[in-house]
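Removed: one protein chain of the complex. Kept in place: all other protein chains.
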């Protein structure tokens, strides 16, 4: 069997992922970056060499380690596209075969098994995800189980098949593909796809049809989808070292508790949940179906439901529903991240200036790193808050807040002389207690 | 003994009962409409035939059933008054004797016992409620225990007795009364009273004096009074089928729990309370002296105190004090229905455009059906919110909101560049935890 190298594309345009400043591939789930989870899947199917293409990032590099795997980093500017990304990896590949994939797609392990089988044949293949509704992406045109072309955005009703192109592309001899990329000139960000189309007219490629779960991490609310996947598939009941659980704490379902976590009285945790190292879950909390990073303090009387919380976040009597917070965010007492429209309709969010349907009827706030929110503030569903921002007390925030903002309510109030007050006895009230 | 038919007046002007859209007689207590409770009282004193006069309402009719009682519905426009109501019932009465009463008054069972005794004599009677302060209603003028006239609104100091006219009027031969009504012409809504006065000059009527509890359901906050009566008099400890009560739930006093109710951890319920079918009481709640309908979800950390909650209401970390909610109302996290003025004085409420003293120093909000209230909203004592309305997040609502309103705060805030932020270590705070 030939030597096979995985090329894992971990760059990619980050603007749609705002207000996160972290790379999508570095978002941690269950204690390690998303990318590592995918590298581990590759290792399980026998690949021990990987080239990760990502923008230069010293901080990230040190975290990209998988026991028993030889991982090289090919750096690339994050604006240059997939074609350029693959070429950045070329120098590490030599004469090996090559499996190209995205770092930030989640698929089921059955697909990895199919890929493992397919790699035994010395033959190019691609993966086609079966779809039942129209997506505006590339569809495979097939002759039997052979792919003869990719039709980009064919338009509804003109789909050449029900299989769309997932980036799991296997090349026994990738040099042909590298040449095709190098020769492709395009001012659009589709050099990779054009080169692949060209190859398919020359090389026989098999399609692996795939009917399972697939979720790319594209918009920041997708963090919730990826979280759901990891929590439901990979989260087990676990209690790390030096965990302290006070009296009358109820833990239901699979809850993974890392080392040094402390959980205070009268709190309920409903799994699947992940609680990172050194995190303190305060008294009288409810934590449901959520992923909480390390070094957090949830404070008294907080409700965290179906949310992703980064590291070092602090709360106090908050409701955090269906929300995504990067690191080092704190909320003052009584602040609420609302997650449901009054009309219970789909929630929209601005992406690069355009209103986009998130296809969710429950979605809270998405908050970048280093944000401070005052007390009794209300943030409307789907709002995003840029990093390094302060949101003052008592605000009603109904639109996105840019990075580095100081945001304060116009609060007017009137003072007049108080003529109402008198010494009142409240003994009568006490009797009714 | 003659055949006796009860005529139960369940129509009546609904404007003072706004924002409820339900008929007063159909407001459910302890799982059945108010009217049914009164019909059951009649059955207990031996009456097995009743004519309920109410506006046409298909939905309501199916609910008016009492085992072993023959109930007929006489329909009437709700603006036509009591005289017309009685005439609507005439055709069902034939030659029977007749007890006329209101559907939406609460009196004690001792009065029903007195009525039962009195009906054994074939003699007209009325009921006089003993009062110790002046009310602007009709007073009986007596000679011994015989009523010789009704003096309407005599003015303080001019009361002919200390007995006011309750509508429990018994006619051995009601045809005389029907004739009197038919002959009375009035453009005021007092045909019934005028006809009764006229009769009293011709027929000898005894008065049954009554010194017990009496409460009509006139204004929507009276729902709280009626609720108090039913909770304190008729509520017993009961647990229906398929009730689930989690750990560390404290239930004190008489709490009636219907089928399929679920009560979550660390919640306390202080009776008397009624919890309707399929309702979910969330974690860390306190529920005191309240009546909660079916299909509700109280959510995490809610306090419901001395309140009446209809069916299918949803809460989440709310304080609901001394409030009345019709069906299908929901409140966002952190919203509060305030129930006490800062000066602890009596709470006023608008009724048909006029400010009215509710004679309560604790009264929260009254909310019609199908209302959605956002997060962190504050509603001032005595405010009423019309049906089908949305109240957006963070509002301070200090006046009544009409039906079908969309209500949004004028929220201005300023954005400027944040120069404050720096990576701060909160380890020192953690040490103080």
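A and B label the chains in the order they appear, each numbered from 1.
Methods note: a residue touches a chain if its C-beta (ideal position, glycine included) is under 8 Å from a C-beta of that chain, and two chains touch if they have at least 3 such contacts.
Owing to the predicted nature of the structure, the values given are computational and were not obtained by experimental measurement.
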Hidden-chain contact residue, picked from the options B:16, B:206, B:234 or B:388: B:388
Selected from B:164, B:181, B:336 or B:373 as touching the chain missing from the view: B:336
Touch criterion as defined above, residue of B:31, B:216 or B:402 at the omitted chain: B:402
Touch residues of chain B, complete complex, unshown partner: 248, 250, 266, 268, 280, 284, 286, 297, 301, 303, 312, 314, 319, 321, 328, 334, 336, 338, 340, 342-343, 370, 372, 376-378, 380, 388-390, 394-398, 401-402, 404-410, 420-422, 424, 426
Absent-chain interface as seen on chain A, which is shown: 246-248, 264-266, 283-284, 300-301, 316-317, 332-334, 342-345, 372, 374-376, 390, 392-394, 409, 411-421, 423, 426, 429-430, 433
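Here is the rule we go by: only the chains that are shown with their structure count from here on.
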C-alpha-based rotation, chain A on chain B, 0 to 180 degrees, nearest 5: 120
